[in-house]
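One protein chain is absent from this view; the other protein chains keep their places.
Up next is subunit A:
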Amino acid sequence: MKSLKNIEKELTPKEIAESLIFPDTRSPKQREALLEAYSEHRKKGSAKQSEKAKLIALLLQLKFLIEDYIASDKFNKELYFGYFLKEYIQRLEKKNKEFAQEIDVDPAELSQIINRHRKPTEKLIFRLEIHSNRNFPALLWFKILEKERAYELQHNRNIIEDEKRHVKQRLEFSF
């Protein structure tokens, strides 16, 4: 391990700041005092934050959670399209009916999507992109649906079985 003095000999302060963050070397008691003071500062900072900044933070949180869920290998049946849509509406502090009007969708249709009784249409997804001013692009919403679809196909073969009678001819071999 290199000593701080050696690091300071080799690198300029700018280079150090661009490549290293050092651990706090305070005693537990000193650190506790510091964190207590910071906690007060943090509370004040939060109270001073504008409503817009708070909303941006809430929406960014939702967007990052969606992105990570899409990127993960795991499927969670609670995290379906309607769940994320409901979160989006709630974070905007809107009622479902009000939101349905804003994107020109029948409130009953919106409710069915949120409650997983109906799949969203492409039009709805495009309108979500427009409503969010492209902060939640259509592709993001489609990827949630795609993940749901992939899980359904893996775990519910009946979807395929039901279609068998419609296929009159098929390949005679498999790879």
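The criterion applied here is as follows: a residue touches a chain if its C-beta (ideal position, glycine included) is under 8 Å from a C-beta of that chain, and two chains touch if they have at least 3 such contacts; residues count from 1.
Throughout what follows, contacts and distances are computed from a predicted model.
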Matching the hidden chain's UniProt record against "WD40 repeat domain-containing protein", "ABC transporter substrate-binding protein", "DRTGG domain protein" or "N-acetyltransferase" returns "N-acetyltransferase"
Given the full complex, what residues of subunit A touch the hidden partner chain? 1-2, 7, 10-11, 13-24, 26, 30, 33-39, 41-43, 45-46, 49, 53-54, 56-57, 60-61, 64-65, 68
